[in-house]
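Here the complex is missing one protein chain, while the rest keep their positions.
Right after this comes subunit A.
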């Protein structure tokens, strides 16, 4: 067991977008998170690394409001959101993707993205179509094109290949132009070419967008992030710049060891 260093080298930040304080999550007897502290500044690009079962997705679920932590607090943009249900997150400018793609399989790509847009705009109830919907459809089309799905607008999401599902997942997150994005393993299962396009796309996001990224692919993680946090066994092991993390012997032992030195 490595000792828990509570997020070292984090400067006292001026403009915190996400503040996680001593968050504990227990699933029955299993402690998935054992007291996590994390501060993320506006515009920061943060990668979270760690072996399977480390608790990375659980941490995302807590920040995104899909799970209420057993203990501890979560604040977003200075507002305590510990008990705020996930459906209030889009209004705070937050969007996320899921590790296991969660698309609406019975609906087309355009409709999937439409729902992301309409959800954010508060257009939830109309019983008939109107010109507003036509504009949203046009926006959805543009978003689909930006994630290279422009040729599949009327394809049901359930019929997409794995890589395309990941692209749709990303499209639904960027559609609302969030300023905080949580991406859970966006590159998993993608081909090399698709990964390069993904990095390119994420690189092109506006500078003030805060990006939290869980990623197994080192190349993707290190090339996109300014800071890397390493988790293992429900705790934060270490944090630092990509260069520091790559040369950290502890990290090599628990995580990179298998990968040899990259």
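Here is the rule we use: a residue touches a chain if its C-beta (ideal position, glycine included) is under 8 Å from a C-beta of that chain, and two chains touch if they have at least 3 such contacts; residues count from 1.
The working rule: contacts and distances are computed from a predicted model.
Going by its UniProt record, the hidden chain of the complex is named "Branched-chain amino acid ABC transporter permease" among "Ligase-associated DNA damage response exonuclease", "Rieske domain-containing protein", "Alpha-ketoacid dehydrogenase subunit beta" or "Branched-chain amino acid ABC transporter permease". Note on the undisplayed chain: of the listed residues A:21, A:102, A:197 or A:216, the one touching it is A:102. Among A:18, A:115, A:160 or A:245, the one in contact with the hidden chain is A:115. Residue in contact with the omitted chain (choice from A:47, A:64, A:109 or A:187): A:64. Even with one chain removed from view, subunit A keeps its contact list with that chain: residues 64-66, 85-91, 96, 98, 102-107, 111, 114-116, 118-120, 122-129, 133, 172.
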